[in-house]
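Sharing a structure, written as structure tokens. Questions coming.
A protein chain is absent from this complex, but the other protein chains hold their places.
For subunit A:
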């Protein structure tokens, strides 16, 4: 057996209820998020992604089954504060999650509930702002920042709590590719420092950056694997109303016109490198 997982989800069932009717959303999800792992969760609208994400730090509680964060059961109220410190969430709308009038106060907000001594607080805020590249904005009001900058501040607020896992619930949906790149850089850096990242996303190019991709359909896991394993399943993905990253679509069209060109490239850098290999002519492919 491998070391104990950071987050363990077992046979998770969850329904929304109203007017005596039940709308099942999650129907038996079992998964693990390991320490330092970057997991992407994709699936069409209504497949249960956000509902699943909200279970990872006890914002929603299972009807059946269980979620443990380093062994702490989210159904036990006494653990919730610690669970939410360890697993922080960033949501879709940049404007809905900034609460203070100055960036540094916003980043410090979560710490005030954790009884961190004031001098340590200042250090943590500095570290967090540096980690998201927003130290120059420390004294600024957040409402004039761009969407990407606001999301970086929101991530900073979570980092100040020294979490083990960052859950991004469509945190880049409202951003342009410039803003997405800003967030992606931050995620890469955090991932490099050993923080686990779970990103729920509609952008296949973001999922291509993860260690592992989980595809949800009707509240169940339909497909799971490395980005390459998952994106190879074009037909199934299209049935699930998903897609491959743009780099992959381009690669397969190039492959169609030039069969020697690989058709399973999904990251932008991979594609650019492959083009370099094919155009710089004499580079020999030695391996294999």
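Just so we're on the same page, a contact is a pair of C-beta atoms (placed from the backbone, for glycine too) under 8 Å apart; a residue touches a chain by one contact, two chains touch by 3 or more; residues count from 1.
Keep this in mind: contacts and distances are computed from a predicted model.
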Which of "SUF system NifU family Fe-S cluster assembly protein", "PRC-barrel domain-containing protein", "Nitrite/sulfite reductase" or "Energy-coupling factor transporter ATP-binding protein EcfA2" matches, in UniProt, the chain that is not displayed: "Energy-coupling factor transporter ATP-binding protein EcfA2"
Contact partner of the left-out chain, one of A:41, A:213 or A:254: A:254
Answer key for A:5, A:43 or A:58 versus the chain not shown reads A:43
Sort through A:193, A:229 or A:276 and give me the one touching the missing partner chain. A:276
Residue positions on subunit A contacting the omitted chain are 16, 18-19, 21, 23, 43-47, 50, 92-93, 144-147, 150, 170, 173-181, 202, 204-205, 238, 241-243, 245-247, 249-250, 253-254, 257-258, 261, 268, 271-272, 275-276, 278-281
